[in-house]
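Note that this complex is displayed minus one protein chain, with the remaining chains in position.
The letters A, B and C name the chains in turn, as written, and every chain counts its residues from 1.
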Amino acid sequence: MRDFWNRYKRNRSAVFGLVVIFLVILMAATADLLYAFDPFRLAGKPLSSPGTNGFLLGSDSLGRDVAAGIVHGAKTSLLIGLVATLVAVFIGILFGALAGYYGGQIDNILMRVTEVFQTIPSFIFAILLVAILKPSIYSVVIAISVVSWPGVARLVRGEFLSLKNREFVQACHTLGMSDLRIMLREILPNCLSPIIVIGSLMIATAILIESGLSFLGLGDPNIMSWGFQIGAGRTMLRSAWWVCTFPGVAILITVLAINLVGEGLNDALNPRLRERN
Amino acid sequence: MTRSSKIFKFVLKRLLQGIPIILAIVIINFFLLNLADGDAVDVLAGEAGSATPEYMAELRAKFGLDQPLPVQLMVYLKNVVMLDLGYSFRHDMPVSELIVDRFWPTALLMVSTIILAVGFGILLGLLAAMRLNTWKDAVITVFALITYATPLFWVGLMMIVVFSLNLGWFPTSGMENVAAFYEGWDRVKDIAVHLVLPTITLSLFYLALYTRMMRASMLEQYGQDYVITARAKGLTERRITFVHVLRNALLPVVTMAGVQVGALIGGSVIVESVFAWPGLGMLAFESLFARDLNLLLGIFLLSSALVIVVNLIVDIIYSLLDPRIEVS
Amino acid sequence: MKQKLLDIADLYIELPKGADRQYAIQKVNLELKQGETLCVVGESGSGKSLTARAIMGLLPQPHVRVSNGEIIFNSEDITKVSYERLRELRGSEISMIFQEPMTALNPVMSIGSQIDEIFRYHVDMSKADRQKRAVELLDDVNLPNPEQIMRAYPHELSGGQRQRAMIAMALALKPQILIADEPTTALDVTTQAQILKLIKDMQKVYNTGVLFITHDFGVVADIADRVMVMQHGIVVESGPVKQVLNNPKHPYTKALISAVPSLSPRKAKTISKEKVLEVQNVCKTFGGGRGLFGFGRPSRQVEALKDVTLDLYNGETLGVVGESGSGKSTLARCIIRLMDTDSGAITIEGTQINMLKRKAMRAWRNKIQMVFQDPFASLNPRIKVGDIIAQGPITQGINREEAIKRARELISIVGLDDKSFDRYPHEFSGGQRQRIGIARSLALKPEILIADEPVSALDVSIQSQILDLLDDIREQMKLSMIFITHDLRVAAQVCDRMAVMQYGEVVEIGKTKDIFAKPQHPYTIDLLSAVPGKDWKSSASKKLTKTKTKSKS
Partner (left out) sequence: MNNIFKGFLVAIALMMSSFAAKAQEAGGTLAFLVQPEPPTLASYVSTSGPIGLVMPKVYEGLFDYDNDGKMVPMLAESYEMSADGKTVTFKLRKNVRWHDGKPFTSADVKFTILEVLKKVHPRGPNSFREVSRIDTPDDHTAIFHLDNPAPYMMRSFSAYESPMVPMHLLEGQDVKSASLANNPVGTGPFKFVEWKKGQYIRLDKNEDYWQEGLPYLDRIVGRFIPDASTRTAAMENGEVMYAAYNAIPNIDAVRLKERDDIGVTTDGYSMINPMALIEFNTIEGPFVDPAIRRAISTAIDRRFMIDTIFFGYGKPATSALSSNFKATNLHAAMPNYPETGDVAAANAMLDAAGYAKDANGVRMRAVLDIIPYGEDWRRAGEYLKQVMGDIGIEVELRYEDVPTWLKRVYHNYDFEMNINYFYQLPDPVLGVHRHYGTNQIRQGTHFVNSSRYSNPELDALLDSGSKEPDAAKRTATYKEVQEILAQDMPVVNLFELEFLTVYNTQLKGAYGSAMGAYGSFREAWLDD
C-alpha cells in the first residue's frame, strides 16, 4: 500500500487530480452547510452577473443561485458517476468473469450478447432507455450503466482468460477448490487494477453522458445536477454566459481530475508502462 | 488458399455473424419501444391539433399498430428479410428512402471525424511521446485532457460563436448554403465549408482519446526488446520511431478506433443537433419521440450494420498492420 | 599475436536512487581479443547483462549510466564518443544477440526487411545487392529456404530459426565483436547445441571476438576461451576456461560449479513393485478454430498426447523428459485433472480418476498434488503465504485452526522462517517461493507429487537446494514423484526411472542409469549428446566427488 502510494505520488498531476477530487467530494459533502437551502429556491434577482446581488457565480433566469446549484449538483453528478459505474462494473464483471473463466459455449453466448450491446449506437440507446423509463435519476443511472458495461466485460474476460491459466489458479484446481471461490477469491483480486483504472475513467464518462442527456432535456427535473444547470442555461449562453459556463467548468475540472487520477492509478498499478527507457 | 480469397471468406463469415447481432438489436429495441407509453398515432394526433378516437383507431389499423405485438414483430422481421424496412408512420414515406437520405451526411461526418481524430491523434500522440517530458509533451497532454473533459455541446456552441459569428469564417449550421443551391464543384466546396465546424467539434473528444492512447502506446513500445535490437543494429532514432515503434504502437489505436465507431454514431446526436447537421442521429432522436417505430428500428438496423462493417474494415486494416493476426 | 579489440578499465555503472544498490557493476576490468570467446558468468542480478549493454552504449539512460571508467574499442572510448559515432559502431563493428529472439525481433516486420535495414544504415549498396547478401547470410546460418525466410515474419519461425536469423543479422557486416546475451537460454537443448556450434563456426569464419554471457557452466565449458565470474556487480574471478572450471579459486565460483548437476545418474535404489499410478493409452487433442457462430466442431487439431502409457511405483521418482512441445506438461496436467483426457485410463488405487466428475474428483485431490514451474506465477500475489498453504486443507474440509497449524509446520519443513506466515509472496525470492509452492502441495499430505520443471526458472545455486529439498521430503513423507524436466542433468540427479517423450509419445522408458549408459532411441541419443558441457562435467564431477571423499576421510 505504501509502495503504491510512493509510486502514485511520483506522478504530480495525479496528486493534483486527487486533491481536486477530494475538494469536489468535500464540497458535495458540505453542500448543506455551504448553501443550506434548496438549490432550486428563487434566491434573488434573476440573471444577476457573478459577484452582484450577493451571488458569487451569478443567478439564473429564475434567480436561482448558480453557486448553490454547483455545490448541490456536485453530489448528484458524483453519485450518478459512481453508481452508474458500479452497476456497469458489476454487470461487466459478471459477464466477463463467466465468459473468460468457462470459455467455450458460455463464452460464446455471453460475448455475443456483449457484442450486441457494443454494436448498438450507445448514446441513442441511452436516450431511448431514459425516454422509456421516464426521465429520473434512476433511469439516467440505468441508461449509463447499460451502455457502459460491455467495455468492462471485455476487459474482465481478457484478464480472466489469461489468469485462469496461471499456475496459481491451476494450483487451486489441484486443491479441489470450487469455481466460485476461484473466481472471486483467486482471480478477481488480481484483475482489480485494470478494473479500477477503467472504472475511474468510466466515472468521468458517466458524468459527461449525464450532462449530454440533460442537454437534450432528459435529466431528472427534481434533482439539481450540473447537467441540469447546463440544460437550463444553454439557451442563454450568449446573454448570460455564467449560467451554464460555471457548471460546464465544474464538469471539466472534475472529469479532468478523475482522468488524472485514473492515469495515476494506471501508472502506479502497472509500473511497467511508466516511462520510456 | 490465396490471401484475397481468404479475406473474402473472412468478410463473408463476419457479415453472416453480424446478422444475428443486428436481429437481436432490432428485437430488443422493438420491445423496448413498445414498453413506452403512447404510440405514433398519439403523436400525430397531438400535433395535428385534434383527432377523434375513431380517426386514431383508423390510423392505428392503417399502421398495423392494432395487431398483437408478436404479429407486429413477425411482420416487421419478414419485411426486413425481404429488405423492406417498412413505412415511416410520421413521414409518410418508405423508411429506406428517409434513411438513405440521411445516411450520406452521417457517413460524411463520421469519415471526416475519424480521419481527423485518428490522424491528428496519432500525430499528436507521436509528438508527445517523442518529446516526452518537454513543454511540447505537456501542452499536448493538457490539450488532450481538456478537450476530453469538456462537454461536446459546449465546444460546439463556442465554435459557432467564435468562428461563425465573430470571425465569420464558417457558416453556423446546416450542410449546404440553402440560398445558393450550388451545383457540381461549387457544391462540394460548399459542403466542405459546412463540414468544418461539426467535424472539429465531434473529433475533438476522440482526438484527445487517440492522442492519449497513442502516447501511451508509443511509450510502451519504446520499452520493448526489439527497440534495443534496433538500436544495437545502429539504426537512427528516426527510423526506430517511425518504422519500428510506430507500426506496433498503431495496433491498439486501430482497435480502439473500431470500438469507438458505435459510440461515434450515437455521440453525433448532440453535434447534429447543435449544427443542424442532417444525420441519422437527429433522425433517430426525433423518431424516438414521435414513436416512429419503423423508422427508429430502421436506423438502429442500419447503424448497427454500419458499425459491423466498420469493425470489419478495422479488422482487415489490423491484419494488414499485424502479420501475426490472420483473417480467419 | 591476436589484436586486442576491447579493453574495459575500472568500469562503474550507477543505478538510480532507490535501487537495491548504488552501483550495478563496480571496478570491472575486461579484455577481448580477435577470435576469442570470453564468457561472463553470473546468476541473475550479477550485472553481467548491463556490462554488455554498456559496451553497446545501450544503458537505459538517464537513470542508469556509466559513472566511471572507460570502454576502449580500437582506441576509441565508447563512453565518450558522439551519438552518431556510436550509431555507426553498433551493428557494423559491434553487434549483439539476445536471449528472447521472439521479443527481440520486431513482430510486424519481415525478417528480410529487418536484415536489410542494417545494410541501409551502414553501407551504400543497391537494393538488389542487399537482397542478395541477406539471402547469403540466411544461408550461412543454415536456415533452409532463405528466400522464403526473407518474406517470413518472426512468429512464423521456430525459436531456433529466429535465433539463427538474429545471428545472421548480427553478423551481416562482419563485426569485430559479437555480444551474445544468454542466446540459448530460451531454447531446447538440441537447438542450443546447434546454435552454439553455429556461433563457433561463424567466429572462425569472421575471426570475431565473442563476449558470451551465460549462467550455465555447461555452456561455458563448451564454448569459452576465457571466463569471468561476476557476483553482485563485482568480478570475483577470471582466467582461462580450464583453470577456472577445474581449479576455481573464489568460494562463489566453487559453489556455482559444484551446484551444476552431474550428468552421471544417481545411484539406483530398489524400486517397489507396487504401482501407485497407472497411465494407460492416454490421448489428448487440442482443437483450433470453430465454425461460423462459434458453435460446432473445432476445425484444426493438434495431437498433444498419443497413446501414452506409464506406471509409477511406490516411492520412486519417475522423470518425464522432453523438449518443448513434447507433451510432458500436458501429461502432468492430465494426470492431475487440470485437463480432461480424450481417451485412455489414469488409475489410482483401482479408480479410474480421469473419468470422475469434478465433484467426485475432489475427494482424490489429497492423493495427488503438484509443484509448478514458475515460482512467480504459481503463487497468488494477493494472498498471504500462510493462507496459500492452509487453503488446501481448508478446501478439503479440515478446520481452520488445524490447517493453520499444519501450514506452520510445513513452513519450517521447507526451511522458511516462521514469520513468513503473514507475508505476501512478492516479499520472497524465487527459491523461497518455490519452497512455499512445495509446502502448499504437501499440505494435503499427498501420496503422489508431480513436479513440473520445479527448478528450471531458478539460478543454479538455488536449483540444487530445491532438488535436495524435494529429495528429502520424498524420503520423509514416503512420496512417489513424477518429475518433469527438459534438463537431462537434473533428471540424472533426481530420477530413479525416466521416460523420454517426443511429439506426444513416450519414445523410451527405463531406469535412469540404463538410459544414460545405453540410450536406445535415436532421439534420446540426440538429447544426451546435446547436453552442454557434458565432457567437462563428467570428468569434473568425478574429481569433485573425489575431493569430497578425500576431505571426508
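One rule holds for everything that comes next: a contact is a pair of C-beta atoms (placed from the backbone, for glycine too) under 8 Å apart; a residue touches a chain by one contact, two chains touch by 3 or more.
Everything numeric here is computed off the predicted structure, so don't read it as measured data.
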Chains in view that the hidden chain touches are A, B
Which listed residue (A:Y8, A:F40 or A:Y102) would be found touching the missing chain in the intact complex?
A:F40
Option touching the unshown chain, where B:I240, B:L283 or B:V314 are the choices:
B:L283
Out of A:L57, A:V169, A:A232 or A:I258, which touches the unshown chain?
A:A232
Chain not shown: contacting residue from B:R102, B:R212 or B:K233:
B:R102
Take the complete complex as the reference. Which residues in chain A touch the chain that isn't displayed?
38, 40-42, 46, 61-63, 131, 134-135, 217, 221-222, 231-232, 234-240
Going by the touch rule given at the top, which residues of chain B touch the chain that is not shown?
36-40, 42-53, 56, 59, 62, 90-93, 98, 101-102, 105, 157, 160-161, 164-165, 168, 171-176, 178-181, 272-279, 282-283, 286, 288-291
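Following the convention adopted for this analysis, only the chains that are shown with their structure count from here on.
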Examine which chains touch each other and state the graph shape they make (line, ring, star, complete, other).
complete
The chain pair joined by the most C-beta contacts is A-B
Taking each chain's mean CA coordinate, chain B and chain C are separated, in whole Å, by 50
Which integer distance in Å separates the CA centroid of chain A from that of chain C?
46
Chain B residues counted as touching two or more neighbouring chains
20
Hunt down the residues of chain A that sit against at least two other chains at once, touch-wise.
112, 277
Where on chain B does chain A make contact in their complex?
20-22, 24-25, 28-29, 32-33, 35-36, 129, 132, 145-146, 148-154, 157, 161, 216, 219-220, 222-223, 259, 262-263, 265-267, 269-270, 273, 281, 284-285, 288-289, 296, 299-300, 303-304, 307-308
Chain A-facing residues of chain C, complex
60, 63, 293-295, 333, 336-338, 361-362, 365-366, 368-370, 372-374, 377-383, 391-392, 395-396, 437, 440-441, 444
Residue positions on chain C within touch of chain B in the complex are 56, 58, 87-92, 95-96, 98, 100, 103-110, 117-118, 121-122, 153, 155-156, 166, 169, 289, 292-293
